[in-house]
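Part of the complex only, each chain left as placed.
Which chain is which? They are A and B, in the order written, and residues in each are numbered from 1.
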Amino acid sequence: MSSDPYSALVRDYFAHTAHAGDLEDAVVAEIAERGVHLRLAATVDNGTIQALRFRAWGCPHVIAACEYFCAEHEGRPVGALGELHASNIMRNLSVPVEKTGRILVLEDVVRLLERAIRDESAPH
Amino acid sequence: MKDDLIYLDYAASTPVDPRVAELLLDCHRTRFANPSSNHAAGRKSRASIEHAAGQLSALLNVDPKTLIWTSGATESDNLAIAGGARYRAHRGKHLVTMPTEHKAVTDVFHMLEKQGFEVTWLNPADNGLLDPADFAAALRADTQLVSIMYVNNETGVMQDIPAIGAICRERDILFHVDAAQAVGKIPIDLQELPVDLLSLTGHKFYGPKGIGALYIADRPGCRVEPILFGGGQQRRIRPGTLPADLIAGLGLAAEIASSRIDADLDHLTDLRHALWAGIDEVDGVLVNGDLDAGFPGILSVSVDNVDGESLLLELEPICVATGSACNALSQEPSYVLRALGRSDLLAQSAIRFSFGRPTRREDVEFAARRYGEAVARLRSLAPEVTT
C-alpha cells in the first residue's frame, strides 16, 4: 500500500478538468453502473476526433481518467479509440487495483462511443 | 501537521495535549523501568501508574481498582464483550447490540455468533436513536450481555445510556458501553450511570495512542474472562508489561479533560452551529443523525448527487472523514448510515466533520465555504441526472 492513493497525475487531472462539459452536434455515449455515471461527447470530422468532452459522477480516479482520456484523444483518428484499454489508463495514472471495475466502465463507454461514431458515419 | 492543513477529524484521533507530550518525554527518561520490577526504579513506574489510575478514576468517579489497562478501545471492547459473554455463558447465551456500533463491537458479536451465542441486532430510528421501550422488549430470560455505545463515531448520536442501563440493572444483565467517543468529552459519572463495563481509549481525548482502559464495575456477577494470557499483571485479567509512560499520559489527559469538559462542550457547540449555518445553505444537504441528540463535536452530512471520495479530495486541505475513519480506505458505503435509512448513494456522499479544542471558528467557516464550492464543482462535472 502506498500512503497516497492518488498519484500526482491523478491529482492533476482531477483538479484541472478542461474537458468537462458538453458539445453541440456531437456523438454521445453514456453508461451508469458500479457507482459510476459517465457520458462522453465527441465531434468527428473526416475520421478525426475534433473535440471530446466528458461528464462524470464518480471517484477521483474515474474523473481523472476521463480528463486524461479526452486530452489524449482529441485530434487523433477515431481508430485510436479501439486501442484504449482500462489497463493502460491504470498503468499510466497509477490507479490502484481496487478501482479496476470503475475504470472498466470508462473502457465500456469509449467502446460505445466508437461504435456510435461508426454508426453515424456509415452511409445512410 | 503542515500548517496549511485544516484538521477536522478529531473523532478519528486527536493530537496529544502538549502537557501530555512533555510528560511522556519525561517518563522516557525517568519512568522507563518495568513496573512489575521490585526495585526502586520499578517502584517509580508503579507509582506513576497508581497516580494515573487515580486521575482516570476521578474523571469517571470510580474506584481505581475497577480499571484495567488495555491497548485501546478495540481491545477493551473485545475483552468486555467476548470476556463478559463467556463469563456468563453458563447462565444464558443471548446477547443484544445494534448494527450501528463500531466494528470493534459488531465484529466481536459476529465471532460470538459463530461460537454458539445468539445475538439480537436492534435497529435505530432514522435519527440513529434506540427507543428504550423497543430495547426492553428485545430482552429475554437468557439475555446476559448488552452492548450499546455512548456517542456514535460516525454521526455523534448519543444513546439514552441511563435508561438502557436502568433496564439492564433491573434484570441483572451485564451492560457494556463503548465510550471511546465519549470519555473526556461529556461528563460521565459511573456512580450515577448504571453501566457495568465501559471502554475508552487515550487517543480520542488528547492522550497517547496505543493505550486504553476497560472499567469493570465491582459488583457480583460482573466479571470478564481474559482474552490474552500471560504474566500475572492486572489480576490476570490482562497480561503484558504495563507501559508506564502511556498510562501516565492517559491519566494526565483525563485530569485535563476533567478540568475543562464544560468549556470544551460550549466551544464545540459554537463550532457546530457555525459550521451547520454555512453548510445548511447547500442544496440537498441532510444531517446524518440528530442535531439535538448529538454530541456537538461531530457533524455528519450527506448530499445529493455527489461522490463522497471525490468530495473528500476536493475538500483538501481540509482533513475530514467519509464514513467511519476506520474504513475510510474501503469503498463500501457506511453500514452505520445505511442502518439510519440512508440510500447507498446518500451514504457514500457522507462527510463527517469533527472538531476539537484547537479548532477555531474561522476553520469551520472556511470548511463550510469549501464544502459548498466542492459540491458545486462536482455537480458541474456530473451528467444531469444521477439518481
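Here is the rule we use: a contact is a pair of C-beta atoms (placed from the backbone, for glycine too) under 8 Å apart; a residue touches a chain by one contact, two chains touch by 3 or more.
Note that the coordinates shown come from a computational prediction; the quantities given were computed from them, not determined experimentally.
Stoichiometry of the full complex, written with the labels used here: A x2, B x2.
By definition in this document, only the chains that are shown with their structure count from here on.
Taking each chain's centre as the mean of its C-alpha atoms, subunit A lies 42 Å from subunit B.
Of all residues in subunit B, those touching subunit A in their complex are 305, 307, 309-310, 313, 329, 331, 348, 378, 380-384, 386.
Remark: subunit A residues 5-6, 11, 14, 17, 20, 30, 32, 35, 37-39, 55-60, 63, 98 touch subunit B in the complex.
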